[in-house]
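One protein chain omitted, others in place.
Chain naming follows the written order as A, B and C, and within any one chain the residues start at number 1.
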Amino acid sequence: MSNTFGKIFRLTSFGASHGAAIGGVIDGIPSNISLNLQNIQQELNRRKPGQSKLTTQRKEADKVKFLSGIFEGKTTGDPIGFIIENTDEKSKDYAHIKNAFRPSHADFTYQKKYGIRDYRGGGRSSARTTASIVVAGAIAKQILDDISISAYVNAVGDLKLKKNYQDLDFCQIETSPVRCPDAKMAQKFIEKIENTKKIGDTIGGQVTCVVKNVPIGLGEPVFDKLQARLAYAMLNIPAVKGFEYGSGFFGSKMLGSQHNDIFLPNEKTKTNYSGGIQGGISNGMDIYFTLAFKPVATIMQDQESIDINGEIIKISGKGRHDPCVVPRAVPIVEALAAITLLDFMLLDKSLNSKK
Amino acid sequence: MSNTFGKIFRLTSFGASHGAAIGGVIDGIPSNISLNLQNIQQELNRRKPGQSKLTTQRKEADKVKFLSGIFEGKTTGDPIGFIIENTDEKSKDYAHIKNAFRPSHADFTYQKKYGIRDYRGGGRSSARTTASIVVAGAIAKQILDDISISAYVNAVGDLKLKKNYQDLDFCQIETSPVRCPDAKMAQKFIEKIENTKKIGDTIGGQVTCVVKNVPIGLGEPVFDKLQARLAYAMLNIPAVKGFEYGSGFFGSKMLGSQHNDIFLPNEKTKTNYSGGIQGGISNGMDIYFTLAFKPVATIMQDQESIDINGEIIKISGKGRHDPCVVPRAVPIVEALAAITLLDFMLLDKSLNSKK
Amino acid sequence: MSNTFGKIFRLTSFGASHGAAIGGVIDGIPSNISLNLQNIQQELNRRKPGQSKLTTQRKEADKVKFLSGIFEGKTTGDPIGFIIENTDEKSKDYAHIKNAFRPSHADFTYQKKYGIRDYRGGGRSSARTTASIVVAGAIAKQILDDISISAYVNAVGDLKLKKNYQDLDFCQIETSPVRCPDAKMAQKFIEKIENTKKIGDTIGGQVTCVVKNVPIGLGEPVFDKLQARLAYAMLNIPAVKGFEYGSGFFGSKMLGSQHNDIFLPNEKTKTNYSGGIQGGISNGMDIYFTLAFKPVATIMQDQESIDINGEIIKISGKGRHDPCVVPRAVPIVEALAAITLLDFMLLDKSLNSKK
Partner (left out) sequence: MSNTFGKIFRLTSFGASHGAAIGGVIDGIPSNISLNLQNIQQELNRRKPGQSKLTTQRKEADKVKFLSGIFEGKTTGDPIGFIIENTDEKSKDYAHIKNAFRPSHADFTYQKKYGIRDYRGGGRSSARTTASIVVAGAIAKQILDDISISAYVNAVGDLKLKKNYQDLDFCQIETSPVRCPDAKMAQKFIEKIENTKKIGDTIGGQVTCVVKNVPIGLGEPVFDKLQARLAYAMLNIPAVKGFEYGSGFFGSKMLGSQHNDIFLPNEKTKTNYSGGIQGGISNGMDIYFTLAFKPVATIMQDQESIDINGEIIKISGKGRHDPCVVPRAVPIVEALAAITLLDFMLLDKSLNSKK
């Protein structure tokens, strides 16, 4: 397992859906920085289950407890150890899948790779582990302060928000439970998710993230290009199936004469098909990217599958699950973007701070 | 700069478009394995410039020279050092851009990040550096032997091959200069590229890669999921703007009941929307993914830009460049897939070989 | 800060002398291995304070609590998160040094490097952090099973045990509180430490570690030679000032004709000046090395020093400290040796298991 993320600013995480706690260690934190702990908890609350009728009804307080690395409200430069206790485990809900391989879950691959599997709630493959990411991301955001990172839901199923991000008011993102800043579209997304839930099904969606006020010079070619590390970060989120930045897949249809971003005398560019990154390095324009999420694998319908012996079985949908992950994915996407950018900022300082 | 790729099997590369040579060091190679050096050169030939009228006419022999790590035809376990000399540098072609920032190139970001820039041919940001990747990938392919990795061009501009990969004959990939296994579509792609070239423009495209016969168990959750490392690898290729695997962006429109891959008693799945990866770990089904490439930034047309002092200038297209990168990108994509898979195979052996 | 140790088998630790808890995350653990948790606690008990009159009287239960990675008694391959609560913090004991730089402590360097310092009990520089090492080491020992690792005290101040390790009975190590297997010398060491304590002083010492039954082939030249990683591991123990293995410093006085270890037909060597390592790789003979520990910096005497403003002050010895660290260092040395060897064993498997 590879449970450390980042090169200088590093999160090492542990814990599974069921068990005493999840948590992590954050290393490589600049020292002597005041942290707003309440704000970290608020970020966690954006991710936590049960926050609206659109999400799983599992009730977790998701209360983070810091164990080290903060002294009199400031970072000491020591690693920050933290835990989040698991309080609403209903392990019995999983007795029926102890020997089953649920379709499109990690049951089969974990069993084959490790020869053993904590079947309760998906064990380590559970999206519950992303809570640790949100903690580290919330700290990263505070250190980055000048940089603003905003993610929002821009598609649910085949419904897609047609507006460019420039035409949206990011202050509206948190006003709807589906985290779409366009009120009309938000309403449609909500209805879509509710209708899907009613039929015991789940549905995919998309999240767009926009990073403004990025300093020029982040990214480390040739094998840690900024877009490569962002893609790596995002594809580690359970359920993400695709990543595109700047012009993305649409860019593959364009001509060079259309796609080239012409420089202005103020070193900005007229267009931004580059998505704020050229040659793997940030150029000071907005960074934006979009992620595709597949529908949640646990559905409230009967499905055929096999058990550990290869026998055909019937799996019945049980437990408490999200009908659509994208609303809760928003803070996770922001967190990973923040960690990635901070990591690059620290790396860049080490080599290029004398310029 | 971060010029090392991989964790166990690692390529550390160096070199720029102009200068004595490019090359690299490959470390973490299993010992006592016979290498077919001619085959490595053949892979390089698939990437080299000037191979057809669809590519840049720069003439580089791209002859790899091994300096260490191979003894009597076998790997010793030592690092393999290698160089590829630059023979067709026309540095004068670049005098006119010494102080210019070309649109959508890395001139601006390199200058700002490093405070200095080798302006000849893009320096280290040149796609020429991908030759070292192909060398390491060719070695990885030989070690993986049982696994087959095939990439092909599936779109040029707005022309897209509609067939599924299962309906294609991968033996036909190398028969067309555009590396599309469908003869009819290949012809259309070629015409598209030639017409684009005639008007001094460039065009984007897409590459799909299919990996068959992957052992179950590759990938290291939670932060080195197989898809995350593949995305990271691919987004390091210059010009790549998007990555999707399995159901990809289309998957975000689906319902869970449609998307779930039902297991069969033989541990295969009926469908493969998962793209051969579940919970970040290979499940033995085919892995497939698609990449979007933007159009090459260097066009044979006049463009407005700025120079190092922020003054507006006119850039004229000069030099020898590809009108469309996707045909030459095919071996690079395969190479990075091979390196990534081998790396995971070696990692998995260290922890799980006793099973 | 760099709080991760190891490459495949990795401990990431956190926590300071005072504060809620110390702990860590262990990643890269082979899956499906039964762990004896009681045995891990026993190893911790060997390190814990207050175990004899020779050690500090701080009373810490040093009870380890595992939070993840173990399911039904076996490793799952997930990271193991664990905490050890700090129960006997007397932070008031440190009020007098809040602004002082104690001689030969880390107060000065931490303040200068980080611009902030948790002055209570040395904060992160406290040897208390070694408890996490012992936990990871105890797990490593269980996985290594066939390999035996035994450390013992071989010198206190200028008293030195003259016997070779071959002439000692390692079963006697734990029978004396000073952890010297030679009863006579143990008694002398004890008296030396007690006399030193009486005068409010501290004293240095040496620890020798012997590893038997090491498989041939551990170590990764040229920059992770086995001896280099062992030295690195050991010099991270607070108070260690020197490392020598095999013939060590004495070997620098020898002739090649004396020092060369002649091979026997059974592939053993007649002598073992090499210390079980040749060319950075284990050769199957015993590995042995010796460490020098300086005297503990906290003494129960008045000392002159400076405060944070450069003013001369008087520091009075307070708090509860060890008069000599070597008895409690023994399990720490063993733990780091175990972690290092296991890490190399896993690395070697990844590249060379097919031989």
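Some points to look at:
The definition used in the following text is that a residue touches a chain if its C-beta (ideal position, glycine included) is under 8 Å from a C-beta of that chain, and two chains touch if they have at least 3 such contacts.
Every value quoted in this text rests on a predicted model; they were computed, and no experiment measured them.
Across the entire complex, the residue among C:Ala106, C:Ile149 or C:Val330 in touch with the chain not shown is C:Ala106.
Between the chain not shown and the residues C:Gly50, C:Pro177 or C:Gly248, the one that touches is C:Gly248. Residue positions on subunit B in contact with the hidden chain: 1-4, 10, 12-16, 19-25, 27-29, 31-32, 65-69, 71, 74-81, 83, 113-118, 123-124, in rising order. Although one chain is not displayed, its contacts with subunit A can still be listed: residues 8, 28-32, 77, 346-347, 349-355. Listed here are the subunit C residues that touch the chain not shown: 1-5, 13, 101, 103-106, 108-110, 112-115, 124-125, 129, 155, 157-158, 196, 201-206, 216-217, 219-225, 227-236, 238, 240-249, 251-267, 269, 273-275, 278-283, 292-299, 301, 303-306, 310-312, 348, 351-352, 355.
The rule we apply is simple: only the chains that are shown with their structure count from here on.
The largest tally of C-beta contacts between two chains is found for A-B. If each chain is reduced to the centroid of its CA atoms, subunit B and subunit C end up 46 Å from each other. Computed from the mean C-alpha positions, the centre of subunit A lies at a distance of 26 Å from the centre of subunit B. Note on chain placement: the centre of subunit A and the centre of subunit C lie 39 Å apart, centres being C-alpha means. Shown for subunit B are the residues in touch with two or more other chains, namely 347, 351-352, 355.
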